[in-house]
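Left out: one protein chain. Kept in place: all the others.
Going in written order, the chains are labelled A and B, and every chain counts its residues from 1.
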Amino acid sequence: MAEMASKNLTSAAVFFLLLLLDWSATPTLARVRDRHRPCKRMVFYFHDILYNGHNAKNATAAIVGAPAWGNTTILASQNHFGNVVVFDDPITLDNNLHSPAVGRAQGFYLYDKKDVFTAWLGFSFVFNSTEHKGSINFAGADPLMNKTRDISVIGGTGEFFMARGVATLTTDAFEGEVYFRLRADIKLYECW
Amino acid sequence: MAEMASKNLTSAAVFFLLLLLDWSATPTLARVRDRHRPCKRMVFYFHDILYNGHNAKNATAAIVGAPAWGNTTILASQNHFGNVVVFDDPITLDNNLHSPAVGRAQGFYLYDKKDVFTAWLGFSFVFNSTEHKGSINFAGADPLMNKTRDISVIGGTGEFFMARGVATLTTDAFEGEVYFRLRADIKLYECW
Partner (left out) sequence: MAEMASKNLTSAAVFFLLLLLDWSATPTLARVRDRHRPCKRMVFYFHDILYNGHNAKNATAAIVGAPAWGNTTILASQNHFGNVVVFDDPITLDNNLHSPAVGRAQGFYLYDKKDVFTAWLGFSFVFNSTEHKGSINFAGADPLMNKTRDISVIGGTGEFFMARGVATLTTDAFEGEVYFRLRADIKLYECW
């Protein structure tokens, strides 16, 4: 009697075991999610030089949209509310503008608050080097007067296939209305 | 014999048990996904007052892009096709523009169809109160003549860390080309 029960149990146990093995053998099984441990973390800097009518050669960004009271050469009053800027900024590993670029930050930001500097970002980090091949896509609000602020990693391609996560931005430098440098601390919580 | 099998089985069972316990003990384990039960649901209203040349003080939004046949003070013909609008709209808990704002809806919309009012949205809900701290990021098509339409929650930060879901939009009021109010029924299906 006990033996029969044991046999049944053995079958059941073997079934569970196979099931679990099969499950864990799947090549790209989603990792268990843990908000305290990113599956990938990287820090980069990117450098934005805004076209102001006199720096066509060096500019990496240009105003392309403005409200009725503005134009596309000078950032508008009221904390630049309504200005849309397109950019193609070099990405570096340290905070030196002249360090070799390891990729490009490409997309747009727009200023969207009248009474304090605040922006909304939609852009990608595009890599095509021996270090990194692929892109990381970002979107989110950037209340840029805060010391740090988080935006979303909404997807990725290549090496960053299907990535999701958060990037913590810090303004590392801000020089007049022409140059700023952001530090991006990218934490991915979904890696494939 | 039966006893030995039982012992092995006990080991196996304990192993499974530990495995399952370990799994369920992970602090931020992904919940089982269920499209019929959001893990979080919230309803908000947001209020858009478009700058029209005469309402600089109250306006929460401004036209910043227009097609060749338009300008940035008056919405263009052909259902405003090509107009890009940047906004910083108050979010309220009820449908009263004068209720205390619990956050700001910040980003842009653009009209993208000639023969019917249709928009595309990229924006965030930004909260910084005792109620909510964090942001929810949205993107998607808004065929605004439909009674309800869904856009995507593409990410979140702070309290809404890594959120994904859907927001069902309803036009709750529409007054000329200056004021509209949207009801957003936010349903998150991935909560961390």
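Note that in this section contacts are C-beta pairs under 8 Å (C-beta built on N, C-alpha and C of every residue); 3 or more make two chains touch, one makes a residue touch a chain.
Just so it is clear, the structure is predicted and the values come from calculations on it, not from any experiment.
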Hidden partner chain, touching residue among A:73, A:95 or A:129: A:73
Chain A residues that touch the omitted chain in the full complex: 1-2, 5-6, 8-9, 12-13, 16, 19, 23, 26-30, 51, 53, 62-65, 71-73, 84, 86-88, 104, 106-108, 122-124, 126, 135, 137, 139, 154-158, 161-162, 192
Touch residues of chain B, complete complex, unshown partner: 2-3, 6-7, 9-10, 13, 16-17, 20, 30, 32-36, 64-68, 81-84, 110-114, 118, 120, 122, 139-141, 143, 150-154, 164-166, 189-190
